[in-house]
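Here the complex is missing one protein chain, while the rest keep their positions.
Chain lettering (A, B and C) follows the sequence in which the chains are written, and residue indices restart at 1 in each chain.
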Amino acid sequence: KDVKNTLSVYNFKAVGIAPVLSQEAQWAKGALSALNENTRRKAIDRCKKAIDIARELGAEILIIWPGREGFDFPFTTNYVKLWNNYVSSIKEVAEYGSDIKIALEYKMEDPSSYLLHGSAGRALATILELRMLGIKNVGINVEFAHAKLAKEYVPETIVLISRYNALYHLHLNDIFFDADLDLFPASVHTLEFIELLYWLHEVGYSGWFGLDLFPRYIDAIEMVQQSIYNVKALYNALEKVGWAKIRNVIELNNPIEVQKLIREILGTKP
Amino acid sequence: KDVKNTLSVYNFKAVGIAPVLSQEAQWAKGALSALNENTRRKAIDRCKKAIDIARELGAEILIIWPGREGFDFPFTTNYVKLWNNYVSSIKEVAEYGSDIKIALEYKMEDPSSYLLHGSAGRALATILELRMLGIKNVGINVEFAHAKLAKEYVPETIVLISRYNALYHLHLNDIFFDADLDLFPASVHTLEFIELLYWLHEVGYSGWFGLDLFPRYIDAIEMVQQSIYNVKALYNALEKVGWAKIRNVIELNNPIEVQKLIREILGTKP
Amino acid sequence: KDVKNTLSVYNFKAVGIAPVLSQEAQWAKGALSALNENTRRKAIDRCKKAIDIARELGAEILIIWPGREGFDFPFTTNYVKLWNNYVSSIKEVAEYGSDIKIALEYKMEDPSSYLLHGSAGRALATILELRMLGIKNVGINVEFAHAKLAKEYVPETIVLISRYNALYHLHLNDIFFDADLDLFPASVHTLEFIELLYWLHEVGYSGWFGLDLFPRYIDAIEMVQQSIYNVKALYNALEKVGWAKIRNVIELNNPIEVQKLIREILGTKP
Partner (left out) sequence: KDVKNTLSVYNFKAVGIAPVLSQEAQWAKGALSALNENTRRKAIDRCKKAIDIARELGAEILIIWPGREGFDFPFTTNYVKLWNNYVSSIKEVAEYGSDIKIALEYKMEDPSSYLLHGSAGRALATILELRMLGIKNVGINVEFAHAKLAKEYVPETIVLISRYNALYHLHLNDIFFDADLDLFPASVHTLEFIELLYWLHEVGYSGWFGLDLFPRYIDAIEMVQQSIYNVKALYNALEKVGWAKIRNVIELNNPIEVQKLIREILGTKP
């Protein structure tokens, strides 16, 4: 309730709640997918409690980051049971929170060696499996850096997920190669980010954006501020050229014309 | 018919037919997903013809390797249309060949920069989408090397695909890093291959194996022979230890015990 | 001589000569590093002939792309001999062409599974080894896409190579992930390319640029033209902000200030 009051004082709105399912020692060998039934029940219970909190705060989304749903060593795990446990836990959580959007935040690896929901495609398979069982409130939270770990091109991934009406939320940030340090959005993969913003516009995404940043030796408020500026500035660059014009060039499917378009978006000439 | 006769003379059986949908110039900008409707129709027609041939030869499987179903350049492609075209082409082919298993052979990249069916998860999403439309004869052909390009651990991937009864075929081979040179199966990722054979046994896979090899400066028949020997030898190593014993160790979910097991499978002691 | 005449008619200048050492069948198992001494001699001879041609045409650089100097299979190769052969071949070629710059074009892999000169660091080790023997005309040709295969950040790599006065030439292009398709320069890694141009300016690079492009279904002349435009446009964007200003911001070593700088270079505001 204190949280609720504080939010209302500052006119903030809680959008998503993310239960801790990886950092604590109890989840070392899995949480929602744990082969230990006791541990798995605890993980489900924590998600249910998080749903209760989400309802109390008026938050629409429960974000599940499955950072321990996988394995660390080869030849050590019954993958059949692991997948069964994992999907049936998500099912139970989604049924409990049928009025809440359950957003799976896939990631290829780290902190475990290998994660079951490593890519958008794998999360989609679970989502469609659940839909065939009548459960329709499970979707995806795309974290830009995690998508890069899976060798995805994020603008295309967004379109694929939207094809299934499963794009529930985005975590904006960036990454160099494989060290997931939660850098400023668009500060590395700048052009990919511009195309991402274009396709979010085209698929009519109307949800929220989160910033998943890790400030370390930077002032945290400044990092958030510059991140917002980066996104807005690139959005403005697209608007200045105009959605219709960009759309027309893309319809040509001609990489020559696209080079001209990119230079125009970047506001520079040869 | 000549092919049919030759097969029968040698007591061979045609298992899978794979229409050419990537190497020819006409598919440079896509085949089943082509934005050019004329090209897309040609690709569908070729698949239908391949289904006719499969029926004639008594082959059970049509393998679709979507090597051009993707794109080469950023910001150049309408991904919404690309996915629509691709899935509806597969749908049409699958409906035409409703008595044939349509096996999608996913690959992350190469020869195009980026392929729609880059990973098992993405192929599964399409398969489940089609099942929701009543089409149940689309599954997967796992090529070991392609799975590695997607940073998959193949034993686990096999289990995931089997969860959806979608494991139609495997192409056995191996790869170093990212250059897809179709090496001898198990000649690089040996332990992973051993675990793969274990899980194929456990999920009760009863389909065929293909060898997708590229002999280059090696005698082709010798390469096939050694590839078969590699697989058989590793299968024998597992059998010698015994499926029940291996199963029991894996149930312990204890990496310490697994090290002992691996050394036993490899037939060596400290 | 015909080539020489044609060049002079069009007022073109031959900059670099690149002997074919990989695509032909004779180099399947290596050229300059070949374990077969006969093959290795042929490769050296070809390089010497290329040096003769370079002299005739007035070209300054011999580009060696060691696409077969490595191996395809594990456990098959005597790496000690491979490295000995390779370095002593380069030594012999460099001594023959002591008035020519020998530029090694490193690449991680493809067409062979694994290449000896996979990264800038490995090429530098050879270069410094040769310098200790008094051979000072061996350096590097950086191909942007190849550097990405080695997980290098190209602006930093340029600085490292320049530290050893070994930056002889650049091949400009771009790449998505690992499929080396020779895309337009700056068409994927746009921001990295901008920073690359900045550091080429700062280290005072005064050599030539080559475009290593693969037009496929694009008009080749158009592809070259747009590639030049891309590079010039980004250079202009840097000049507009001004080298001194950029330098001052980088000296601050503050990622917050850098975000502002990047937005200014991209000509857009939040």
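The definition used in the following text is that a residue touches a chain if its C-beta (ideal position, glycine included) is under 8 Å from a C-beta of that chain, and two chains touch if they have at least 3 such contacts.
The model shown is predicted, which means the values in this text are computed figures rather than measured ones.
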For the unseen chain, which displayed partners does it touch in the full complex?
A, B, C
Among B:96, B:164 or B:177, choose the residue that contacts the chain missing from this document, as touch is defined above.
B:177
In the complete assembly, which of B:5, B:38, B:206 or B:268 touches the absent chain?
B:268
For a quick check of understanding: of A:31, A:59 or A:108, which residue touches the chain that isn't displayed?
A:108
With the full complex in mind, choose from A:179, A:220 or A:252 the residue touching the hidden chain.
A:179
For chain C, which residues touch the unseen chain?
29, 35, 71-80, 83, 108-109, 114, 116, 118-125, 128-129, 131-132, 150-153, 155-156, 159-160, 163-164, 191-192, 194-195, 198-199, 202-203, 250-251, 253-255, 258, 261-262
Just checking the interface: what residues of chain B touch the absent partner chain?
151, 153, 176-177, 184, 187-192, 218-219, 222-223, 226-230, 232-234, 236-237, 240, 255-256, 258-260, 262-263, 266-270
For chain A, which residues reach the chain that was dropped from this view?
28-29, 72-74, 108-114, 149, 175-179, 181, 183-184, 187-188, 216-217
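By our rule, only the chains that are shown with their structure count from here on.
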Per the centroid of Cα atoms for each chain, what is the distance between chain A and chain C, given in Å?
37
List the centre-to-centre spacing of chain A and chain B in whole Å, with centres computed as mean CA coordinates.
29
Got the chain B residues that touch at least 2 other chains?
29, 72-74, 108-109, 114
